[in-house]
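A protein chain is absent from this complex, but the other protein chains hold their places.
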Amino acid sequence: MISRLIARRLVLSIFVILGVTVVVFVVIHLSGDPTGLMLPPEASEAEIVQFRHQMGFDQPLFVQFWKFFAHAVRGDFGQSLQYREPALGLVLERLPATIQLTLAALFVAVAAAIPLGVVSAVKRNSIVDNAAMFLALFGQSMPIFWLGIVLILVVSVRWQLLPSSGAGGIQYLILPGLTLGLYTTARITRLVRAEMLEVLGQDYLRTARAKGLRGRTVVWRHALRNAMLPVITMIGLEAGSMLGGAIITETVFAWPGVGQLVVGAIFNRDYPVVQAAVFTIAVMFVLVNLGVDILYTVIDPRVRP
Amino acid sequence: MTSQLAERAAPTELTAVTTRVVGWRRVARSLGHNRMAILGLVILILEVAVATAAPLVAPHDPLLQVRSERLLGPGSVGQESGYRYVLGTDTLGRDVLTRVIYGARVSLAIGFLAVAISAPLGVVLGLVSGYYGRVVDDVIMRIADIQLAFPFILLAMAVVAVLGATARNIVLVLGVSGWVLYARVVRSDVLSLANQDFVAAARVTGCRDRRIIFRHILPNVLSPVIVLATFAIAYMILLESSLSFLGLGVQPPTPDWGSMLNDARDYMATAWWMSVFPGVAIVLTVLSVNFVGDWLRDLLDPREQVL
Partner (left out) sequence: MGSNGPGSGYPSGSHTLDRRAFLKVGAGLGGLVFAGPLLAACGGTTPSASTGKNLTYAYAADVETLDPLMTTDTTTENVAYQMFDTLVRMGADGNWQGELAQSWENPDSRSWKFHLRQNVKFHNGEPFNAQTVKFSFDRILDPKLKSPAAPGMAPFDHVQVVDDATVVFVTKDPYAATLAQVYGLYIVPPQYIGQKGNDGFAANPVGTGPFTFVERQKAVHVKMQANANYWKGKPTVGTLTFRPIPEDASRIAALQNGEVDWIAAVNVDRVKDLKTNSKLQIQSRPGQGIYGGMDTLKFKPFMDKRVRQAMNYGINMDSIVKNLLDGLAIRLPSALFSDSPGFDPKMAPYPYDPNKAKQLLSDAGYPNGFEVEFDLPVGLQSTQKFDQVGQAMQQDLAKIGVKANIKVIDPGTAFDQYRAGKYQLFLYPWASNHEAGVYIQTLLESDTRGYYYKNPQADTLIRQYMSTIDATQRANVGKQMNQFFFDDCPWVYMYQEPDIYGYGSAINWKPNAYDAYFHAVDVKFQ
């Protein structure tokens, strides 16, 4: 069953990745070419025309796409216009840093949110619950760059506890991880709490309790498990969007990930890098989704694959 | 979602129980018990009122720059103009309080409208996807995947580059990009619900698909949607702030909380009032919206009706 699921999803995934590639190609070419950004400012009109021709920017979109595609299927996404290196290599080089950041953020989020959400639900309307909910709300009402800068100003400049930016040892990962993860933490906390409240009220749980099972068993083994599905949906979605969207965190903290690379490439019209990056992100996204779906069927067999 | 009591009832009586029947007296009573929700509603109504009556309420003109009175702290009085700046001035010498008030118009509108587009869109697609399954489900989910795998800023840049960075286009971009979350959550709920006996029973008695979807399934999947939507309003306001960070947000000089926060980025150490006050406005809005959302969810939860 699972293998059939995987096979079918893989086929569909190829369609997704292809779709993304085409759409990105069209969109980024529509927004202009990088000639003006690459040539020195004193270049004359004639030189601009010549450069565009040399680089093939003046060819019709269809031709450019075909050229790109023919190479892409062989793994060659072309050379970065800005960095003069193979585009895919650049992306793959920077990917681990972003994955690291994403995992750190998710780790923080899940490790904090699930226990917090469960406790809040179990001890509904207690001080813990109210405090946790207030904190969650604050965590969700701050823009990432604001949070990041505040953390830098307070933790790094004021208290001198951690470095303000850059990469190296684990001390560089803490502030960016917290920044990226806070929003998700808050979100997941609330969702866990909401789902747990739903499930905890179920009759069958009352039955279980009536049968004499201990409260904690009830909570952990049954309630939590059934509350997990939407939570896993959300974690999967958050992971997917984080991968492509740690941009702001990476910029504020000078974290050498793909997010920074992609934004720079988009603004600099570095087509090959944008294509390579979007392709890679799409692949990762599809894989994460697949994993989430498999986890679904493992947890709740009633869900149709 | 449905209790055992409801499930044991005859199929025809299911409609009465699982349909959302919410009388106004119930609403008022439920609200009365929930102080936080009242506070939230009051704040929101106040915000909307202030935003609407901005020209009457605000002390100054939000666009008026008094260049020599820039970056003054809260409570300062301008030397040249004699104006009193309750919350200080920004980098162009404009009154922060006035801009926060006027900013409410743009920010609230963007937040609500973006959700008003994305939530219904997502819910409908999620319902259809979960209920009909198979091909329809695959197609919708693939489109969702394609869209999610698409970096948001690329989408934003495309719209902005081609159509211009107006508030309307920003709402469009935010709205269109937001439907997937609702669709997926609704879909996963529908998938487990649709298998259950009461649905089969409804089908057997001849209920048409649409009726089943909208009268039986929808009310039961709304709770998480409402929770998500309330967060989304705030998230949309924050997302607009991120767009400003990338230079794609609301155009200057229009005041807007998100872009005010972004403008204040370089001044956080020296002119904290530029970012704190719009930030407080956002937090207040988020809190209020959430209290109201919590109350709504409690109100609409079918289990509570039956018991």
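Each chain carries a letter (A and B) given by its place in the written order, and its residues are counted from 1.
In the analysis below, contacts are C-beta pairs under 8 Å (C-beta built on N, C-alpha and C of every residue); 3 or more make two chains touch, one makes a residue touch a chain.
Given the structure is predicted, the values throughout are model-derived calculations rather than measurements.
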For the chain not depicted, the shown chains it touches: A, B
Option touching the unshown chain, where A:Ala72, A:Ala132, A:Leu261 or A:Val278 are the choices: A:Leu261
Chain not shown: contacting residue from B:Met36, B:Val57 or B:Leu71: B:Leu71
In chain A, positions touching the absent partner: 31-45, 47-48, 51, 54-55, 82-85, 90, 93-94, 96, 100, 103-104, 106-107, 110-111, 145, 149, 152-153, 156-157, 160, 163-170, 172-173, 177, 195, 198-199, 202, 204, 208, 220-222, 225-230, 251-254, 256-257, 260-261, 263-264, 267-269, 295, 298-301
Interface with the unshown chain - residue positions in chain B: 1-2, 4, 7-8, 63-65, 67-68, 70-71, 91-93, 157, 161, 164-165, 188-189, 192, 196-197, 224, 246-248, 251-253, 263, 265-270
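Keep in mind that, in the parts below, only the chains that are shown with their structure count from here on.
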Interfacial residue positions of chain A with respect to chain B in the complex: 12-13, 15-17, 19-20, 23-24, 27-28, 30-32, 137-138, 140-146, 149-150, 153, 157, 187, 190-191, 194-195, 198, 201, 203, 229-230, 233-234, 237, 240-241, 244-245, 247-248, 262-263, 266, 274, 278, 281-282, 285-286, 289, 296, 300, 302-304
Interface residues, chain B side, partner chain A - complex: 1, 3-4, 133, 138, 142, 145-146, 148-155, 157-158, 161-162, 180-181, 184-185, 188-189, 191-192, 195, 223-224, 227, 231, 234-235, 238, 241-242, 245-246, 258, 261-262, 265, 268-269, 275, 279, 282-283, 285-287, 290, 297, 301, 303
